[in-house]
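I'd like to ask some things about the structure below.
Excluded from the complex is one protein chain; the other protein chains are retained at their positions.
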Amino acid sequence: MTTITIPRIKKEIPLSIFILGIIAVLGVYSMGIRWVQGLGIATNLSDTRPWGLWISFDLAVMAFSGSAFTLAALTHMFHRYKYHNIARIALVSGFVGYISAAAALTVELGRPERLWHYFFYWNPHSPLFEVGMCVITYLLILTLEFLPMLFEKLEWHSAHKFLHYFEIPIVAAGIILSSGHQSSLGAISLALPLKLHALWYSPMLPLIFFISAMTSGFAMAITVGLLGLRFFDDWHFKPGVFSGLGRLLLVFLSATLLLKIGDLAVAGELGLIFENSYQSKMFIIENLLGYVLPIIILLIPKYKNCRLWIFRAGILSVMGLVIHRINVSFVGLAGAEYYPTWQEVLSTAGLFSIGVILFWVVAKNIPLMEEEKE
Amino acid sequence: MSKKENNTCNTCMSDLTRRDFLKVAGAITGGLAAASAVSNTALASSGGGDIPLEDQKALFYDATYCVGCRECELACKEDNHLKEENVDDLSGNTFTLIKLYQSEDGGESSFRKYQCMHCVDPACATSCPVGALEKTDEGPVLYESLKCIGCRYCMQACPYGVPAYDWSQAYPLIAKCDLCYDRHDGPACATACSPGALISGTRGELLKIAKERIAANPGKYYEDRVFGEHDGGGTSVLILSAVSFDKIGLPPLTEKAIPHYGETATRAVPYIFGGAAGFTAIVYRATMTAEERQRLGKKQGKEEGETE
Partner (left out) sequence: MHHKKNSNLFTLGFAVAAILVVTGLLLNGTVSAQVPTAEQINTDQEVVPIVDEAISRQQGNASPASSGVDHSVFEILQQDFETPQDLTKACLSCHIDSAEDLMHTTHWTWEYVNESTGQTIGKKNELNNFCVATSSNEPRCTSCHVGYGWKDNDFDFSAQENVDCLVCHDTTGAYKKTPTAAGMPDPEVDLTLVAQKVGTPSRTNCLVCHAYGGGGDAVKHGDIDSSLKEPNHALDVHMDAAGLNFSCTECHVTEDHAVSGSRYEHDEKVKTCVDCHDADPHKDELTNQHAENLACQSCHIPEYARGGLATKMTWDWSTAGEFASDGSKIATEEYNTLKGNFTWEENVAPEYVWFNGTAEYMLVTDEIDPSSIVPVNKFLGDIDDPNAKIWPVKRFTGVQPYDSGNNVLAVPHLFGKDENAYWKSFDWDKAIAAGMESAGAEYSGEYDFVETEFYWPITHMVAPAEEVLQCRECHDPQNERIDFAALGYDEERADELTWELDEYPETSPESLNELVSRPAQTNDWIYWLIGIVGLFGVFEVAGTRHINRRKDNYE
């Protein structure tokens, strides 16, 4: 891989990371524009379009970060330890994801300096309150899940052992909290019965969000896992890990798709898929490309065990999830005309880049792979 | 202590006895169940308790009396010390606005006063994560700017699109009508209205006036009903119009209040927690491999043996 040498520190970093670094700096600069000049200048948001690119980004990232709890459940709750390595990767990518989602809040909120209000002013009726509280608590859990890896590297054995003792309850807490806030993210849209297009609006939204978060968790794990093999020489996975993940992905993709289509059928709204509008076309794109296609790939015997095809299925599922979140937060939502400003695009790209860079830093310095035992 | 050589989770697992695990899992579940009981009581319907609905403050607007003089806009701006501006929509400096509907051929027209509808069960109050919007006992929905974190969920949730930002500010706060909550004589707009299109009073009184007006003019008002009696769960700003409500920009709400759409999900949250807790505990136990069960059993047996 092509690398660039940083003159002063005399360290080598991959070119792609370098480019991401530049994007990250530009991203922070764009965030600075929002902090100094305000939302009116930095975004194209308006009173009837209060949520834009940043919210879509937040929703998508939080869904992918579901890989942390999904893989943790698979590994620890279901005792499938061959997934342990990918679970650690999923944990780190999930953690990084939540951090960048939280960082996005500093520009997205009108009053980011008041984030601490979550601790003092409570409205338990609000799904957004539930999301906030759960995410705050979950970040703590993620830290507790991540620290053992850090302690391992630092060789702080007693600290490592102490945390390790509580691993199962911590993982359980992580699953519980994740199920709470992933579904609450869906519940947010329940307050928009008129605004959200019928193709996506459903009383099942919390469940759909939850299941699609798990689906994208697997998809993310596949993507990051297989992509990382290119960048990290020490990465290795047990045989059957990815085909196993592929099978699980197939199951959850089908479940999600079934839930969505079934919900439409029960509501008698299947016809809307063919109403030939912008929204219906996006619905078709989302489900065809993001769900049907990967399902087909994963069903074909020749491909279901091929890492290449599993990777493609993973990518498609990732994009399907992103499109779904975009549809629910923008395309399917009535509101003023909107397209993101360059500050919004650049800051989102910057936040994404920061996330990737963070992951790369962690992956480079902390052994994510565990030695094979037994 | 010899277990320390191994770093695998399997090894760690053996340090935990079944009893220990169940204790911890039980504690978590118990705690969550308690939380669920607490949050269920907290989830009892939000806002507007002590004063009965018909005695709450309200505003009545008859679009057929409105001549578009916009004195209400001026009075509102004066009373709230707002900037003068010419805008097409409610904004950070415009809490009420008169808009005009004209049919294509010009045969039909009507004014409409845009402002916060002060819903009986407001979507904004339920949506706000920090509770900055509140349905007061007296009726008006008030915004406490000190709590607001600027998440803009209220803007998204409001079916009328009322809460507005002054986007020119770097750290804005929501702006909307507060029905002149602190004003002795009630809403300034109603005081200023010369043609008598705006009347302020209690919701019960105003509904009565509206119905009398409908009865006295059969066929004049759209669907012979007053908007806000039940729409979206009911509003405290009641509107009579000769033209259809959608023409003057009122959304086609059912009688169900917006917060009720998400009620099931919010109520379900503690049960989700409890369920997930229970589920993980059950799964953990049920999917153990035989080996692990043996290991756990050995450990338990050893303990039991010791205590004997």
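Per-chain numbering from 1; labels A and B assigned in written order.
Note that in this section a residue touches a chain if its C-beta (ideal position, glycine included) is under 8 Å from a C-beta of that chain, and two chains touch if they have at least 3 such contacts.
Predicted model, so just to flag it, every value in this text is computed and none were measured.
Chemist: From the list A:T106, A:S254 or A:N305, which touches the chain that is not on show?
Modeler: A:N305
Chemist: Can you say which of B:A58, B:C76, B:I98 or B:A125 touches the chain missing from this structure?
Modeler: Residue touching the absent chain, from the options given: B:I98.
Chemist: One chain isn't shown here. Among A:L20, A:L196 or A:L264, which residue touches it?
Modeler: Residue touching the chain left out of view: A:L196.
Chemist: So that we can see where the missing chain sits, which residues of chain B does it touch?
Modeler: Spelled out for chain B, the touching residues are 67-69, 71, 87-89, 97-102, 109, 111-112, 114, 159-161, 191-195, 246-249, 251-252.
Chemist: In the full complex, which residues of chain A touch the absent chain?
Modeler: On the chain A side, contact with the omitted chain comes from 48-49, 194-198, 223, 226-227, 229-230, 239-243, 275-282, 285, 289, 305-308, 311-312, 315-316, 319, 323, 326, 331-336.
Here is the rule we use: only the chains that are shown with their structure count from here on.
Chemist: So what's the Cα centroid distance for chain A and chain B, whole Å?
Modeler: Inter-chain centre distance comes to 27 Å.
Chemist: Which bits of chain B are touching chain A when the two form their complex?
Modeler: Those residues of chain B that touch chain A are 4, 6-10, 12, 15-16, 21, 24-25, 28, 32, 39, 42-43, 46, 89-91, 123, 125-132, 147-153, 155-157, 159, 161, 163-165, 167-173, 251-253, 258-259, 261-262, 264-266, 268-269, 272-273, 275-277, 280-281, 283-284, 287-289, 292.
Chemist: Please name which positions on chain A make contact with chain B in the complex.
Modeler: Residues in contact with chain B: 35-40, 45-48, 50-51, 73, 75-79, 81, 84, 109-115, 117-118, 121-132, 152, 157, 161, 164-169, 171-173, 175-176, 179-180, 183-184, 186-188, 190-195, 203, 205-206, 370-371, 373-374.
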